[in-house]
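With one protein chain removed, the remaining protein chains of the complex are shown where they sit.
After this line comes chain A, so read on.
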């Protein structure tokens, strides 16, 4: 950082307490590269230590204070200067003074609120990071460590199907149905298209998933549409009474949960676009919004309590798997 190191400098290293055990999640950065970051959820404590290593071990390092911050911020690409911080926590680690040797400082941000999911999009990004700073008169020394936050939801109580009759008067009438209105990221869209009237020459039909990122407010709202998937569901000309099934597995596509009006700065919404194409390449389409949500990984004990009880009856079967399940059931009964 400083070529003018007449004085002393240092390197900062941020290490999480649970670096060995904490899961990492892949996240695509602004330049398209995929990297792995530590994964956190809302309410989890963020703790660890920072190692300040003096570049020149024999000299002292004078500083105006050492601190660590936990920041959650939204950055709009067209307004890079302004970072909108929605989470900002700080812990002072050392008062102004001097370091005579390399030192380690512990920190803990207890039960940190992380209300939104990490997102890197076309015109906006939301990120969480730790930033350790050694303040100095001329130039600070700092180190940032990005983390990824996922927002989890549980199965929605109300999840009605989407069923609608649409068409062009006297030309084309269809009834489309999708089995749910809210899908989790590894879900399957099951549906059908029923033809009531076909007076045009249809060549094929496809279903597209469109992601719409909306940034800005009021008069300067900007929508960025991106077709995430195109999936042909019918090849050929249908007639009245024909029913075409839809089965679209979402796990194969890179999608995020639906984000509505995040901190009043941006939204990310998903739409199913049903497209019929006729023999002259004319396109007839119907767009329908769906809500995407992120399901937490299923914990074995809640899912397999039935299987565990069954395993207990066959005490003789000494498979390690059933032993593990018995262990977990005992945990539940405490």
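Note that a residue touches a chain if its C-beta (ideal position, glycine included) is under 8 Å from a C-beta of that chain, and two chains touch if they have at least 3 such contacts; residues count from 1.
The criterion applied here is as follows: contacts and distances are computed from a predicted model.
**Q** According to its UniProt record, what is the protein name of the omitted chain, chosen from "Spermatogenesis-defective protein 39 homolog", "PX domain-containing protein", "Cytosolic Fe-S cluster assembly factor NUBP1" or "Myosin light chain 4"?
**A** The record names the chain that does not appear here as "PX domain-containing protein".
**Q** Out of A:101, A:243 or A:287, which touches the unshown chain?
**A** Missing-chain contact among the listed residues: A:243.
**Q** Looking at the full complex, which residue from A:22, A:83 or A:199 touches the chain that isn't shown here?
**A** A:199
**Q** Which listed residue, A:166, A:190, A:228 or A:277, touches the chain dropped from view?
**A** Answer from the full complex: A:190 touches the omitted chain.
**Q** For the full complex, which residue in A:133, A:179 or A:273 touches the chain that was left out?
**A** That would be A:179, which touches the missing chain.
**Q** Would you write out the residues of chain A that touch the absent chain, in ascending order?
**A** 155, 168, 170-172, 177, 179, 187-188, 190-192, 194, 197-201, 237, 239-243, 245, 247, 278-280, 282, 298, 303
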